[in-house]
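Note that one protein chain of the assembly has been removed; the remaining protein chains are unaltered in position.
Chain nomenclature is as follows: A, B and C, assigned in order of appearance, with residue numbering initiated at 1 for each chain independently.
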Amino acid sequence: MKPKLQTSIIIVNFKTYLEATGRKAVELAKQAEKVSKETGASIIVAPQFADIARVAEAVEIPVFAQHIDSIKPGSCTGHVLTDSIKEAGAVGTLINHSEKQLKLVDVDAAIRLAREKKFISCVCANNPSVSAAAAALKPDIVSIEPPELIGTGVAVSKAQPEIVTNTVKLVREVNTMVTILCGAGISHGEDVAIALKLGTQGVLVASAIVKAKDPYGMLREFANATKQ
Amino acid sequence: MKPKLQTSIIIVNFKTYLEATGRKAVELAKQAEKVSKETGASIIVAPQFADIARVAEAVEIPVFAQHIDSIKPGSCTGHVLTDSIKEAGAVGTLINHSEKQLKLVDVDAAIRLAREKKFISCVCANNPSVSAAAAALKPDIVSIEPPELIGTGVAVSKAQPEIVTNTVKLVREVNTMVTILCGAGISHGEDVAIALKLGTQGVLVASAIVKAKDPYGMLREFANATKQ
Amino acid sequence: MKPKLQTSIIIVNFKTYLEATGRKAVELAKQAEKVSKETGASIIVAPQFADIARVAEAVEIPVFAQHIDSIKPGSCTGHVLTDSIKEAGAVGTLINHSEKQLKLVDVDAAIRLAREKKFISCVCANNPSVSAAAAALKPDIVSIEPPELIGTGVAVSKAQPEIVTNTVKLVREVNTMVTILCGAGISHGEDVAIALKLGTQGVLVASAIVKAKDPYGMLREFANATKQ
Partner (left out) sequence: MKPKLQTSIIIVNFKTYLEATGRKAVELAKQAEKVSKETGASIIVAPQFADIARVAEAVEIPVFAQHIDSIKPGSCTGHVLTDSIKEAGAVGTLINHSEKQLKLVDVDAAIRLAREKKFISCVCANNPSVSAAAAALKPDIVSIEPPELIGTGVAVSKAQPEIVTNTVKLVREVNTMVTILCGAGISHGEDVAIALKLGTQGVLVASAIVKAKDPYGMLREFANATKQ
């Protein structure tokens, strides 16, 4: 069930959108699975913690958590134990999303924990130098997302391509293996295609899919762009 | 499904114990349900976020979350949306557990959010004056848990009864309606009985049940103590 | 040097304004002292940590810190030790300002620490119920500041008097001794006068003084309003 990271990938972050909560999370994940099967694109969905079990039961595409806490089992009331979300069916996790930022030491600890639990780690970063710092910690995936563009519909790959190319350059200087994604404002297939041309291996998206009138159609457009 | 708060209650916090994660969370919740049906005791279980859906599907006793974030739907990746855990089947939540402490303003905001969503709020506090402060924010339940006794097997009600009586006194001065629980080290039926005699309406327990050789037997002992 | 809390007081929070940093902090404090001596008004200044020593050396009016950490001496690099700011000349501190919010348990711990060190504690709160919760912890002063009005020039006492009167009502139900201030948007002597009429014992101000063309004149207007 591990996504083939060598091919282009699309991670759909469900965030805490009501359009992607509970039953609607399951429905959206099924749309993503349909697109994945039809196009062969590697699509990952990242629902809320309480929805992971139902989503993972309903679809065969990989399911990520949106966050893990770098804790050991035991006395951590209210925290997210990797064993718990893994048993619920997740195979990886976002770490340090701009809406859930972690201390530097906890980014490191979460990556180590993911590695130990054979969990795919995707660390988010807000700029090229932070992306390089994250890459130095050897996660599976680094995703650059300039916070000022998130949710704007202004695609980072189109509006600020130098952020993406600079990220690819700085990250590759410290880590030749890590998968590099970009996100923020990705709204069209073209934005995805440009992201790949700039040297990334895929995109991290949210509102463009979750809040689309036709999530299936939009995701299909994104998926097609990864196959060209 | 709302627990009758006027009677004595027992909340079992599953924390992040492996003994109460995933399938084992469901099993433990079923034991709790069995005790509740047999004794008539009001028992609430509080599993991890990812386990709420399965647990709530498996049992009819009330299910609490261990924490909620005071957020609105939307862009809060990695946070706990009340709508999400409510749809998963939870009917209430712990707030400000000593292992997940919140800012004062967020304790207030979480209580308001719970009220708005018709969710039962149980605010944890570390000492009598903090319990009174929490009670001033008008949650449904306040639970006093001296952190230094949590997980020790030394029961607050037995070892430091003055903490409990002082809490009851200070809380009642600011709030005559709130349900008062105590926790930390509760390990025997006697500890529960004393807690009730000291003026509380029940207990918040964790390791004594979760890590018991015979959780059913132990919980039954606690439940019986609430019925005397 | 302890301010007479039974009379009306004005606390001037210097925040991190450049207009109230370093040498300018000393100058502003001297203006405040001048107004205090001329009018008999009780004025307190709250400069940044690094400016406390110079300000306290330069003026005789009380100096507050803007925050203390509830820590013990020792291994707390980068934290604010009460002994340190006390030796620098401070006699009290703001706690839980809306720009430096603390966990509920840390608000309690900071108040206790202040009490132990014979330091005046002024806890800030964002709404009436949080003010009551803070008052239950028995600080010397509670200050209600609706964050949405801070820095707007729209005075809480004039625009939303019910917030102030409701705060006074709820706070007095749990604490008859605590001094009650209000702040946010206070810009005219009239705003101060209304605040006092609504049942407070003074105001917490910042930008209206710090960023005034004539801080002395403005503070004098405020001071006069407390004497009517």
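Just so it is clear, contacts are C-beta pairs under 8 Å (C-beta built on N, C-alpha and C of every residue); 3 or more make two chains touch, one makes a residue touch a chain.
Treat the numbers as computed from the prediction; the structure is a model and nothing was measured.
Here the chain not displayed is in touch, across the complete complex, with A, C. Set against the missing chain, the residues A:Ser36, A:Asn126, A:Ser157 or A:Thr179 yield one that touches it, A:Asn126. From the options C:Gly40, C:Gly151 or C:Gly217, the residue with contact to the unseen chain in the full assembly is C:Gly151. From the options C:Leu28, C:Ile52, C:Ala155 or C:Ala193, the residue with contact to the chain not on display is C:Ile52.
Seen across the whole complex, the unshown chain contacts chain A at 96, 98, 101-105, 107-108, 125-127, 129-130, 132-138, 170, 173-174.
Contact between chain C and the absent chain runs through residues 13, 15-18, 21-23, 48-54, 66-67, 71, 73-81, 83-85, 87-88, 94, 97-100, 150-151, 206-207.
Keep this in mind: only the chains that are shown with their structure count from here on.
A comparison of C-alpha centroids places B closest to the centre of the full protein. Two copies of one chain, chain B and chain C, touch each other, and the residues they use overlap strongly: the shared fraction of interface numbers exceeds half. Once the centre of each chain is set as its mean CA position, chain B and chain C turn out to be 37 Å apart. Taking the mean of the C-alpha atoms as each chain's centre, chain A and chain C sit 45 Å apart. Within chain A, no positions touching two or more other chains are listed.
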